[in-house]
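With one protein chain held back, the other chains of the complex are shown just where they sit.
Chain IDs A and B follow the sequence of writing; residue 1 opens each chain.
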Amino acid sequence: MTSSTLDQIRAASPLVHCITNYVTVNDVANVLLAIGARPIMADDPEEVEEITALCAGLCLNIGTLNARTIPSMLSAGKRARALGHPVVLDPVGAGASRLRTETALRILHEVRPTVIRGNISEIRTLAVGSGTTQGVDADAADAVTEENLAATADFLRAFAARAEAIVVVTGAIDIMTDGVTVYTVRNGRPEMGLVTGTGCQLSALLAAALAVEPLGLLAAVAETVALMDVAGEIAWAQMGERDGNATYRTCIIDSIYRMTAEELAARMNITKL
Amino acid sequence: MTSSTLDQIRAASPLVHCITNYVTVNDVANVLLAIGARPIMADDPEEVEEITALCAGLCLNIGTLNARTIPSMLSAGKRARALGHPVVLDPVGAGASRLRTETALRILHEVRPTVIRGNISEIRTLAVGSGTTQGVDADAADAVTEENLAATADFLRAFAARAEAIVVVTGAIDIMTDGVTVYTVRNGRPEMGLVTGTGCQLSALLAAALAVEPLGLLAAVAETVALMDVAGEIAWAQMGERDGNATYRTCIIDSIYRMTAEELAARMNITKL
Partner (left out) sequence: MTSSTLDQIRAASPLVHCITNYVTVNDVANVLLAIGARPIMADDPEEVEEITALCAGLCLNIGTLNARTIPSMLSAGKRARALGHPVVLDPVGAGASRLRTETALRILHEVRPTVIRGNISEIRTLAVGSGTTQGVDADAADAVTEENLAATADFLRAFAARAEAIVVVTGAIDIMTDGVTVYTVRNGRPEMGLVTGTGCQLSALLAAALAVEPLGLLAAVAETVALMDVAGEIAWAQMGERDGNATYRTCIIDSIYRMTAEELAARMNITKL
């Protein structure tokens, strides 16, 4: 696999519309700038269709969804799909409340996103149509391991085929499928989970990657997942003994800003299952 | 006093629900991760009762309150109390507008929070039932000093007894009481006031601390106040000559991530009045 998505993003500088949570929105904007894309955040129902029409991709993140932004996500999503733009759904906390589960399912069915990225508990909730998630982190019982990898791959392949979407589950082992092919990515650091929003950042980067890969290739998704993980590895290697998760947060974005396609290609560990 | 709360938080990793302002929410999430807790932000009336039921503690921060989130704070707060969960109220800017004063008083009376943490002007406003605050900082005229410490302690003790809450006032000298016992903490740096949200961060950490201290012990509160202050001291000592408040912001959270119970015990300056 060649590492070409990164260079394509930098060449095209796609405008990415984000309707995203207010917890991690600043990092989402800066990571899009770091990779060479351009962010625009807009969430009012009065303007989201116009804004998304200007853009090349859309990221819908339900992390702090509310009564005003849910209709915005649905109408922006439908408009983007009608225009042939890629749409990424990040179902943050699906399973933790009825509102989150129902909203994620509505986006799934009414928008039909190009990519769905979440932790295993969120994705299980969407695949099964209900679920109980403990907050915004995956349940330990759900974790993807070498032992249950094949079974998880089958489960996700079936869900992706049914959803007609690329499904991406991130965790200790990342796994992604378009309903036919399955890739795993074995990169990253467990400490990335101690920085709020690394998942949100990846979802936005996927929207940028798909914006320059009009066919929505699974390869571009795998490469972007690997890029985020490799940034986490590079950043962790630079941490001093007094540095903590706040410095790590900064270094991860910096590492994406400085990443070259060669560096990524040399470090990424993508396997076809 | 032993420094045990920190290790208990790390062992239990409590999920903390925050309905908090959008100015400092990212730092609040990262400081909870730094101490070993897990944050979840959710503020829509449709889901806050469900979300708070999953959690072990709740932090209500009125820093950017609005017509949609005020009912969320009240219903989440009541549900959390009904479940026996600790609730921290951070009455940001109480006294600066009628909306803030009235909302803080409603939360005080209808939710009956476990802990109320603010600057002296905010706490005076709540205790007296009205007030005029200049923005979100304490008025210089209100400052707690060695000279007025005993009188302030009496005032706060009476308010805490009436509110049946632990009341925490942070400033140059921090003072906290459960209506009977009064502790002071003499740690921290004045420059912490030049980083937006160090108070918001402390309020969220208090929710995490109380979540693992089911009796709501004043000692756990004092230790957590000291922990935030000691992190400010350690971080300040690392500042280079070109570093400013933005680097300080990062270093404070890093210092909490790296803090050990021994380090905290060696530096914390807690006195029973």
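By definition in this document, contacts are C-beta pairs under 8 Å (C-beta built on N, C-alpha and C of every residue); 3 or more make two chains touch, one makes a residue touch a chain.
Given the structure is predicted, the values throughout are model-derived calculations rather than measurements.
Here one chain is not drawn; of B:T5, B:T24 or B:S121, the residue touching it is B:T24.
Contacts to the hidden chain, counted on chain B, fall at residues 21-24, 26-27, 63-68, 93, 96-100, 134-137, 194-197, 241-247, 249-250.
Counting the whole complex, the residues of chain A in touch with the unshown chain are 15, 22, 25-26, 29-30, 33-34, 38-47, 50-51, 54-55, 68, 238, 249-258.
FYI, only the chains that are shown with their structure count from here on.
Centroid to centroid, with C-alpha atoms defining each point, chain A and chain B lie 33 Å apart.
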